[in-house]
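What you see is the complex with one protein chain gone and the rest in place.
Right, chain A next:
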């Protein structure tokens, strides 16, 4: 195996050397012997780029079929042109006519040379097809590929056989066989598309990445062949020739560039390439500039056919100047593709400034900063951590940090805002070259600006939270206000009903009884019993009135304060209620609304206990602490699920407490009793009696 591999390797060496020699030979005889003006443009514009690209990729990936094929194409292009020039020399020497003519007989030597020339062209086209069709790894993936591509070699028989069949019709002859590049590359492109469609999803992306290069390459070849056909018809003169030359060179350049770039960027050759970026860029640069030079030369030469020397020189210069932006753009594109976006420091800062301006999402900002810095300064790795100090932390990383124990980063800048550390920017050495002090300045400036941006995000977040809180409070306040008003209305109606339906009716009844007693007295009867009854009735009315008044507002609360009122309330409960009130509560009178809210809470809580809890004991605690008045009512009753219970009593309690700036906590669960706990702002009353 290794012997075979070595033999193949030697074979490729021979191919490479052969290609170089042929190119030199063709250049030599083309420029000196034949004085063919288009020798250099052709060699510079297509042969050299192709040969060089093949050499470059093969050198770095000697086992890759794609690299070998590319080199083979480059070499074969050289060989072809060398053969063509050599035959031209021979033709001159022997005055042969190689152009197929319908009725003229051909000499065997002429015939042989024609077959050779056509075969060479065919081989180039077949090689291009095989290269395109088997991208990106250069290996057969489907049996049909092997069959179709293998069958292509059979075409080589045609140049020799066809003239013997007597098929001499010019058009067919030209289109189908003389210029097979007219249709063969198209076949390659079709095969590649097919391959892409049939490939498993994972591999499809790689192939699809190459389609944008391969398909235009094939189309360009098609266009070139068409123009060449046209040229043959019109004669190799003028603008058409120029267009043909450009078209002729472009596909090879495009394919070369694509493969070199893809080999480097996407590692498509199936070999883990370790190519320096500068080397890749250098190759791309060489291919582009070689083609550019070739095109400029072609243009100058084309112009020289029509114009005086001075003017044609001017045209050449102008054209060169016109092509210059294209070349510059291509070079810049190559550079950017290879090195990533390399921006000037100023651009870098401006770009960061724009990024930071729109920084409201730290999760997106961190990777952007990392990528920006990574590409901008061409660093091996960058790590950006934003947030902390009350903000969620977001990380952004670009490049890969070398494995193993992490050494100290080359640059490390914390994001400081005042005393607060709002993140950190760390980075490793540059991919190539050393970090200059200016590079570190950029890191530091970025850290400073990013700190401001993060601070802004923090402020914005705080503000948003506060605004939301205020909005929520406002909405809650509106609702609670409405509920309080509603509760007041309900209460007023209740009082009105008790006054009218209860107390007033009883008084009316009393009046009636008085009238009865009077008539009884007039009749001389004894009204003593009636009077006693009426007195008891009056007592009942008084009791009811007292109770009603107490319900509206317990006088004990006004007269003696919260503890007395709560204790008194507790005493009237039919179940045991223990009241704990801290010593600090004694004798303190709180603001009227605070006392009222606290008392309302207790009495409402006790009412709830009686109504729902089935408790055996209730404990009420009252204490002061931290400027708050704390009131807690705890029962050992049935409890309730707090999430699902939304009684108007509970809401009313909350409303009352929150209306005086307090907080209410309801802790309960089925079977665990209930704790109602209120914390009210402790406002002590100025005067003892309101």
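Side notes on the structure shown:
Going forward, a contact is a pair of C-beta atoms (placed from the backbone, for glycine too) under 8 Å apart; a residue touches a chain by one contact, two chains touch by 3 or more; residues count from 1.
The rule we apply is simple: contacts and distances are computed from a predicted model.
Taken from the listed names "L-lactate dehydrogenase complex protein LldF", "Peptide/nickel transport system permease protein", "Susd and RagB outer membrane lipoprotein" or "LuxR C-terminal-related transcriptional regulator", the protein name that UniProt assigns to the chain not shown is "LuxR C-terminal-related transcriptional regulator".
Across the entire complex, the residue among A:31, A:63, A:86 or A:560 in touch with the chain not shown is A:560.
From the options A:538, A:614, A:665 or A:684, the residue with contact to the chain not on display is A:538. When the whole complex is considered, the residue among A:12, A:334 or A:577 that touches the unshown chain is A:577. Contacts to the hidden chain, counted on chain A, fall at residues 535, 538-539, 542-543, 546, 555-556, 558-560, 564-565, 567-568, 570-583, 586, 689.
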